[in-house]
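Got a structure for you, questions after.
Left out: one protein chain. Kept in place: all the others.
Chain naming follows the written order as A, B and C, and within any one chain the residues start at number 1.
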Amino acid sequence: MVNQKNFIFVRVKIIIVMKTYIYEIEMKVRDYECDLQGVVNNANYQHYFEHARHEFLESAGANFGELHNQGIDAMVARVEIDYKISLISGDRFIIKINIAREGAKLVFFQDLYRLSDHKLCAKGRVESICVKNGRLTRGELFDEIFAEYL
Amino acid sequence: MVNQKNFIFVRVKIIIVMKTYIYEIEMKVRDYECDLQGVVNNANYQHYFEHARHEFLESAGANFGELHNQGIDAMVARVEIDYKISLISGDRFIIKINIAREGAKLVFFQDLYRLSDHKLCAKGRVESICVKNGRLTRGELFDEIFAEYL
Amino acid sequence: MVNQKNFIFVRVKIIIVMKTYIYEIEMKVRDYECDLQGVVNNANYQHYFEHARHEFLESAGANFGELHNQGIDAMVARVEIDYKISLISGDRFIIKINIAREGAKLVFFQDLYRLSDHKLCAKGRVESICVKNGRLTRGELFDEIFAEYL
Partner (left out) sequence: MVNQKNFIFVRVKIIIVMKTYIYEIEMKVRDYECDLQGVVNNANYQHYFEHARHEFLESAGANFGELHNQGIDAMVARVEIDYKISLISGDRFIIKINIAREGAKLVFFQDLYRLSDHKLCAKGRVESICVKNGRLTRGELFDEIFAEYL
């Protein structure tokens, strides 16, 4: 007879601290990216993050523009950015990337560090999905392209 | 016999539905805002949201550029955007805003609806802080400017 | 004695004053369009001019994005802009357009006036060509769309 009391159900949520990054790219502030406050406009961090992801994609052998021409579109479903230190004219910075699969989504963790003092300036989390000929996929393409990182 | 009454676990998640918006602005997609996928680039939604906030600010009697010249800078501390439907060339849309104070922060809830069918295309949550002469304030300015809404 | 009548040099500079504009659109500076000098970044005037042309196109019954989907692309071959007065945060302005055919090209004359004092802020001249399925056309499409203005 089964003693139900013994069935202790433990739900553990494991939080993996990602210590390592799998890709990084160095960039430099362009003056037209700064706004009237004299700092890089918030929206431009999204541009920086997008460019970093696409360069990462290219390093893995795929080009965003060519994928689009083949009917395959990686789209952003959600973005979160924490702004910590404002970049200004002349600043060099480095974006470091890690990724994780969450169901049909590929999540990019993107941290932006100022090069002069290695301080964390912005922290991004970007959920992307993959659409093929207008239909949402289960993200198989992400597995293929980023096989070695997932 | 187990008294089941003792094991009723009540998990209440209170969802506050914000029924009312306090400001809205209509805009139209400009073609240069679309990228090679033929849809408005993700970063441009931040531009739309920023413009909507600044127009809201102006409707309340303050100008973002003039505030900066007085040494007062409203800065974005965190942004979250959920992308639901992609805007394309020719689309008209409306951004509806609500606000809430959270400590020193002023949080903007910004929903973007396509005008043709009133579908929700993007949902933004933007935390802003107020810096005066380079120092973080407790957000008193937000209270003054948006007194009637807070 | 020298007969001065013989030395009258007549220099005639014929200035063709375009008295009429055929289209105009009102816009307002968005703060993210200003750069660290606190004025609208020069490149953004091209954005303004492009948007004005595309809205003019739409008023004539054609949409730039749809034309592209049909394999028809209006492309800019040359742009000239004279910058006279810098637009700043809060400025409203109006872009007035005239057009002329020059061979296969359609030339747009685009003048940007500040609304507060009707001063001319920027003067653009944009040569556009029409490409169909990757091949340069003689611009027949321009004649069709803008028949009433050419």
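Just so we're on the same page, contacts are C-beta pairs under 8 Å (C-beta built on N, C-alpha and C of every residue); 3 or more make two chains touch, one makes a residue touch a chain.
Only a predicted model underlies this, so the values are computations on that prediction, with no experimental measurement involved.
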Practice prompt. Taking the full complex into account, find the residue in C:31, C:50, C:91 or C:111 that is in contact with the omitted chain.
Written response: C:50
Worksheet item: Which one touches the absent chain: A:35, A:50 or A:111?
Response: A:50
Discussion item. Touching residues of chain A against the unshown chain: what are they?
Written reply: 30-32, 34, 38, 47, 50-51, 54, 58, 63-66, 68, 88-90
Discussion item. If the hidden chain were put back, which residues of chain B would touch it?
Written reply: 31-32, 34-36, 38, 41, 43, 89
Response to the item:
Touching the unshown chain, chain C contributes residues 36-37, 41-44, 46-47, 50, 64-65, 68, 73, 75-83, 86
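Just so we're on the same page, only the chains that are shown with their structure count from here on.
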Item to complete: State the superposition rotation angle between the two copies chain B and chain C, fitting on C-alpha atoms only and giving a multiple of 5 degrees from 0 to 180.
Response: 175
Worksheet item: Taking each chain's centre as the mean of its CA atoms, how far is chain A from chain B in angstrom?
Response: 22
Response to the item:
Per the C-alpha means, the centres of chain A and chain C lie apart by a whole-Å value of 40
Worksheet, complete the sentence: Expected list for chain A, residues touching two or more other chains, is 36, 41, 43
